[in-house]
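For this view, one protein chain was removed and the others were kept in their places.
For reference, chains read A and B in written order, and residue numbers begin at 1 within each chain.
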Amino acid sequence: MERGIPERETAAGHRLPEQVVVVGFGAAGTSAVMALREAGFEGSIVVVTDGDPNPYSPVLTSYYVSGRIEREHCFIWSDLDLSTLVDDMHAHSGIVSIDAGAHEVTLVDGSRIGYSKLLIATGAHPVAPGFPETCRYCPLMLRTMEDADLLRRALLSPSCKRVLVSGTSMVGLKALEACLDRGVVVVLLGRSRHIMRSAARPLVAKRFEELLVERGVRLRLAQSVSDVDDETVSAGCTVTFDCGDSEHFDEVILAQGTKPNLGFTCEGLEIDQGLSVDEFRRTNLPDVYAAGDVAQAVDVGTGERRVIGLWQNAVQQGRCAGRAMAAELLDLANPLPFPGSLASNTIHVRDILFASAGSLEEGEGRSLEMSKADDGTMRVFVYEGRGDDRRLVGINILATTSSKGGSNLLDCEIGKYRRAILNACLK
Amino acid sequence: MNDMDLKIKGKVPGPDSGIEVRKSLCAICDPNTQCGMDLYVKDGRIIKVAGMKEAPHSHGSLCSKGAALRQYIYSPERVLTPLRRTGERGSGEFEPISWDKALSEIAEKLNAIKDEFGPESVMFFAGYAKWARPYLTRFTMMFGSPNYLTESSTCATAMAMAHQLTYGAPAGPDLKNTDCIMFWSQNPSASGSLNLLNIQKKLDAGMKCIVIDPRVIDLAQRADVYLQIRPGTDGALALAMGHVIVEEGLYDKDFVENWTVGFNEYRELAADMAPEKAAVICGVSAADIRAAARLYATSKTACIQFSAAPVVHHTNGVQNYRAVFCLIPLTGNLDIAGGNRMNKPSIVYVPGGFPTREPQFMCIDRLAGMPERVGEARFPVWAKLTNQAQACDIPRQIRTGDPYPLKAFFALGLNYRMFAGSQDFIDALCELDLIVDVDLFLTDTAKYADYVLPACSSAERRELRCWPMGYIQFTQPAIEPLGQSKSDVEILAELSKHLGLDDELLESGMEACVNWILEPSGLTVEELNKHPEGMFVPGAKPPAERKYLNVGFNTPSGKAEFVSSLLAAVDREGYEELPSYREPEMSPVSQPDLAKEFPLILDTGSRLPMFQHTRMFRVPWARSLSPEPHADICPDDAAAAGIADGSWMKIITPRGQIRARAHLTKMVRKGDVHMYHDWPQANVNDLISGDYLDPISGFPGYRSSLCKIEAENAVEGGADND
Partner (left out) sequence: MTRKSLYFDVQKCVGCYACAVACMDQNDTDLLGGDLMFRSVMHVENMEAGEVRIAHVSTACMHCDNAECLDACPSRALRRDPESGAVIVRRELCIGCHACAMACPFGIPRFGGDGTMQKCDGCYARTRFGYAPACADICPTGALSYLDINEAMAAKQARFGASLV
């Protein structure tokens, strides 16, 4: 099946095809589609997605798993009827290749679609390093709605009593919270000495770990899986750790990071950790854009280009790409560039609230300040430079919402700190 | 959300949302500054308050106190039935009883005391709100007691006395017409803030402004001259200004010659207070004193915005304000447009530009045949100038029985912590045979009462009020009274019946009384009922200028008195006939030895915008804005004592100590401690002796005594009721 490309007439009287294809319909894809329409693009928009035509927010899946929200609550755009913005929706599909020269994508079913602009917003998928692929026991993940359905079902099963969560960053901790909410025993496994290796200073992480232990979590830090035995057990698996211990778990949840979804071929497309793009989300190939977890962005804290998998980034990158495509298609003034992202996050596990922003590494010319308030709230400030030139480059705050005023003080502060860091970085 | 849900969420009135706007007023603060109010009512409950646009004084605005009125009305701490004490006085143990039983028992006891000890042994006290005062005055007179007292024993009256002694009657500033205004210790940001818009407009239009205040108030920043004086030295400053005005010939020679007495004596007194001398006393520069004097005296018209309490809350308060008010006749700014003008009150202290029979209604003439009032011998000029007893003398008379025993106390609201030496005050009251308190809440004071009668709020009753622009409002109840609570006037009328006072007018109810009071104005309840939002009184007119040309001044000499005949008639210390300057009794200058141990000036009673004394303490919306007792101190004094901003500190006087949080601010002078008053767990008034009083007015010297501060490590605050 081949779809004709509608045409538009330029000022010079040329007739040009006008069709935007958006591959992926998560935060970045939906934001791009909305931005295109808001900018006045009235041509055809084709969406190709491996998911449902009604997109969901992956951030909400852990809340669904834990029972805090209903499943339909994850489909956060349901009220908008995004389909009215899209001319052609290819759900439960995907692309296998891009022919940048011919301005054409090939779908999994072999059909080809032409584009005048193409946005790759395919997102990322979890990886499972260290877990034997040959294993019959299939570990659980937390990314897609299908992952969440499986995980929820597993945690609801009366036989599920002990769970190993492997991975100590955001997704691992949110999976852990879901386990706590569901009343199962949780062991948290991390390869580093402390949780949240990149986001938390060791002392803050240590306090976070203590708070987790107080809430019934067992920790296995600085350990990894050396063997998984699913043969001799009737259900679940027995995990042997590199320290020599073995434990049986009814379920194992892997949350050890993600990789961009790049399961298509495209000659000449520049790929680093993710797709390389400029400040308007343009790849090295003409008329091919990328946004969200599949693409790199400038980490304004370090100046490096890397994938920063955050909801807000995906939304803003998608919007930037949508506006940039619309600007070129409609001869509009240059849209605002996407300046890059600052690594920042809030992680809420039960009553524990952790916030981090910026760069937290020690190094030449850097200094640290730490404080602990009466209510237990911890703050770490990372500075670069000395005297008048000293600028804030990173923060950690750890509080509990049960502490008197702790979390609300934190709420009032963190955005200001993040903005201070961002302003200092962009200067 | 559909439109209907949105309207209910937005509290948008209309037949569809079922939300009705009822016109009312706010009775939290003083009648002079109260605002018109829209009460949004749905299903018999107030769901929102807003300023009433029709109100000519408040033009649709409210302050934070009025804005919190809903939580005040619906406070879970409201007393909803009459209560009879079952435990010890102060324990707060009561049992509910019926109205009929409560009033019968109270009447029986009051009549028994009256029979045995005479009606004068029963005191009748009015706290806030002030609206029911004419009724309580009448009630007291009908009962036959001379002892009608109010919280005005420490507020406003002394200021009025300073006016009266100088030119016969209070003369308010004519902001609207003036070219220059001198704010003498009044902070419109925290008190009477609804006047701010008028002030700002005038300033924008070029009005000159002088601010005299120990604290850098907002208005100080817009002032042409700002004088940050040491608390309690107002008299010295005013005399120095008089000095400049006389020396430079800037006074109104014609007015002084024809309409004043004692100018030569005054000139001599002022000659002795050169700006250089006052500069040392007051802690300001002589050049600024000269600049202020010249600006005030040379402006075409100039007025003085005085305050009810700050200047007269010193042991030299009346004389200090007299010195200030002498500047008005000195410059001829008396009773002219743009100056300070006299205006007769129409209803509850407020002049409305129309005549009423309120003075006759109060039956004050009955005082003539009665025994002397509490405090009359101790404060003879007070007794001459007011019709009230001086409540600060109550503990003395209870304890000594001199000149006669006191046996019972009936209050429409009382906060014992408003008195200096508060604990002594309540301890003395506890020696009485009977205490009755009418209040909305079971306050700490009410806990000492034998009977507590539940009053309702302004939203649940009718109230008559007028405003100076000739506006009058007789409110309708917006909601039913909560529980069994009643209007104060209704309580008085029913008690009158139980006592057998045979006061036909009062007992026939408030509307009959209002008709009687308003008779000379031509207004009737029937007419007022047609205008729930209030109305302009037909024929009301602003006061004439220079009324003295026809009737003179209401002083013994008929003129403005630099030398006061009334003070001259009393041969006592502090009653100097001229407004000569004395140091506050406890100041670093008057008591240098004591000041070695207590080097700082303790100044209490400044207002915070969200409170009217304690009235909003129990209202979370107001309380959250200032949850704990605190004092303003300057960063230098804090540093010297090792006190960090926000930390707990001790404020210590020779009488005791309290704990308060330190608020470090550059608004205050080095050497001053401004402690906010009335905190139950940090009652600064108890650090001041009940005898630390102005000898003329009997007002406590709240605004200047001596203290020291010490750092204290953080611990949680104490119990917290009032």
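Going forward, a residue touches a chain if its C-beta (ideal position, glycine included) is under 8 Å from a C-beta of that chain, and two chains touch if they have at least 3 such contacts.
Given the structure is predicted, the values throughout are model-derived calculations rather than measurements.
Of the listed residues B:C29, B:C63 or B:M675, the one in contact with the hidden chain in the full complex is B:C63.
Summary of contacts with the chain left out: across A:V252, A:L353 or A:M378, the touching residue is A:L353.
Against the chain not displayed here, subunit B makes contact via residues 1, 3, 6-7, 9-12, 47-51, 58, 60-64, 66-68, 70-71, 188-190, 193-194, 196-197, 200, 216, 218, 221, 609-610, 620-622, 624-625, 665-667. Residues of subunit A in contact with the chain left out of this view: 27, 57, 59-60, 63, 68-69, 73, 76-77, 311-312, 315-316, 319, 344-346, 348, 353, 355, 357, 401, 407-408, 410-416, 418-419.
The criterion applied here is as follows: only the chains that are shown with their structure count from here on.
Between the Cα centres of subunit A and subunit B there is a gap of 63 Å.
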